[in-house]
Structure formats: C-alpha cells, structure tokens
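Of the protein chains in this complex, one is absent; all others appear in place.
Chain lettering (A, B and C) follows the sequence in which the chains are written, and residue indices restart at 1 in each chain.
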Amino acid sequence: MITLKYFASLKSIAGKEEEQLDLGNETTVQKLSEILAKTTPQIGEMIQGKKILVSVNQDVATLDTVIHDGDEVAFLPPFSGGSQ
Amino acid sequence: MITLKYFASLKSIAGKEEEQLDLGNETTVQKLSEILAKTTPQIGEMIQGKKILVSVNQDVATLDTVIHDGDEVAFLPPFSGGSQ
Amino acid sequence: MSSVMESKVRIQREDFSVTDEIEAMKKVSRNIGGIVVFLGTGREMSKGQNITKLSFEHYPKMAEKKLEELRLKAIDDYKIIDMSIIHRIGEIDIGENIVLIVAAGEHRKEAFSACEWAITELKRTTPIWKSETTSTGEVWVQDTP
Partner (left out) sequence: MSSVMESKVRIQREDFSVTDEIEAMKKVSRNIGGIVVFLGTGREMSKGQNITKLSFEHYPKMAEKKLEELRLKAIDDYKIIDMSIIHRIGEIDIGENIVLIVAAGEHRKEAFSACEWAITELKRTTPIWKSETTSTGEVWVQDTP
C-alpha cells in the first residue's frame, strides 16, 4: 500500500485529502500518473505536464523516481508561502 | 558672539566641549580656522586638511561658508554611529 | 523560555513575538553586530481585490525539513552566525504576522543578503500554500512572484 496526499487546490480537484493504493512492491511516478489519469484525469495531466510537483517520502521526485510499498507520495501545487 | 562646539575626540584635543568667540558680524570658516590654528593648531590643521567636518547652524559647511554673529559652529570628527 | 523557543525553524498556528525571537538569537553569540529581520504581514489588497481573510496550509514534516535545509544553507553560504525561521499556518487576519526570518551576522552586509535570499527561497521551495478570501470567494494562490 502507498499513501497519496493532496494539498491546497488539489484537494477539491481530487475530491479527497488522502487515499491508499495498492500498486505492488515497486512502481514509478510515471506509472502512478498513468493510473491516476484514468481515475482523476486532471491530476494525471498536471503531473505529466509538470504543473505540480510530486514528492516521495517528503523528497521532490521526478517521473522516474521509484515508489516502494509503504511510501508516502504527495501532490504539491505551486507553493505560495510568505506574505504578498 | 559665535558658539563653537567640539565633539568626541575633539573635546580632549581642544580641552573643552564648547566656547564662545567674538569674531565681528561676519567671518568665514576659512578665517575661523586660521584663528584657531593659533590657539589650537591641531584643530586648525584638521579643518584645513578636511580631516573633520564643520557645520554652521547644524548644516555641513565649506571653507567659504559665511559665519554670522549668533551662529553655532561645530567641529565634527568622522562619524561612527550604528553597530560594528 | 519554553522548549518551543529552542527550535530555530518552526511552523505554528499561534502568533510569535519578534522581540522574543531576537533575544533568543542574541543568546547564540556575543559577537553579533547586525541582525536583519524580515516580517511578512497580511496585506489588504491583492490584484486590486480587497482581502478579508488569509489562510495557510503546509505539508507537515516536509515543510519543516525544507526550512531547516534553507537555514543551514543560509548560514553556510552567507557566513552568518545563525538564522531562525517561523511561518504561521491557519487563518490570519489583515495586518497579522505571517512569516519571520531573523538573520544574525558579525556584520550587516551578510545578514541582509542571507535574509533576503531566505525569504525568496522559502517561497520557492517550501510546501506552504495560501488561500485568499475576497468578496468573490476563497481561492488558492498559485502565482506568487
């Protein structure tokens, strides 16, 4: 099982804050985005179009990053911390 | 009468913080420095060598600045406000 | 002083005291000559619209980790004595404190450079998001300059 987390604007797009998926022992961000493209097309497109960042276990990932069972994957829209 | 004011290191060089001089109705910073060169040579030299600033009524002056009766003239060594 | 004060990077709901954070920083060294502080506060206007409420959300653990990386890089790259960073989350009113960066150096030049770099880098690399509420509703801000 891997845990997926959605933040900020992605929560309403995905319709959830968090979900658990069973993707076997090893997959990649690319493969995950293809799976998501079927259930939540907008999220899949944003990942592949690099509109949002993906992190694996709190580290920024690329499409090639390998995801292991037990990992936490998060979808991060452009940051807007700070003032102004 | 004009009032002369000495600050910081100049107080110990002049041996005073303030003095009053009668220089007639009009003089210049240049003429004042020549007078001081006789009584306090180090101060006179520092003015002419531009090692210190001279202000007249709280405005920075040049050697040509005219000093009137009642004016306040101050001798200002290099500033060192702020930290560090 | 509470144990919370001892951490040099924090993400928290409650407000902070700039004076307390500066005094905590002064305890690090007796050789601090210049402290530069950036304090970000909630503005009333954004793109011509009146804002009534701001709200911040973060990715716990990752945001704190990014701030700590940022702090260590600032100390190393700019040769400052130390830096502390606090970012608030949750609802924030106009005029309230949002983010604080304190950079302490032996001299002021490196403290200014480190502090300005840190706030720019925070906005670029730290998973924190702002929503603004105006008369037309609440929107997540995506395009900070």
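Quick notes on this one:
Criterion: a residue touches a chain if its C-beta (ideal position, glycine included) is under 8 Å from a C-beta of that chain, and two chains touch if they have at least 3 such contacts.
On a predicted model such as this, the values are computed, not experimentally measured, just so you know.
Judged over the whole assembly, touch between the missing chain and the shown ones holds for A, B, C. Not every partner is drawn; the one left out touches subunit A at residues 83-84.
Residues of subunit B in contact with the chain left out of this view: 5, 7-9, 55, 58, 74, 76-84. In the full complex, subunit C touches the omitted chain through residues 17-19, 22, 26, 30-41, 43-45, 94-95, 106, 108, 112, 115-116, 119.
Operating definition for what follows: only the chains that are shown with their structure count from here on.
Taken as a contact graph, with one node per protein chain and an edge wherever two chains touch, the assembly forms an open path, each chain linked only to its neighbours along a line. Spacing of subunit B relative to subunit C, judged by their CA centroids, is 48 angstrom. Centre-to-centre spacing of subunit A and subunit C amounts to 26 Å, using the average Cα coordinate of each chain. Multi-chain contact residues of subunit A, defined as those touching 2 or more other chains: none present.
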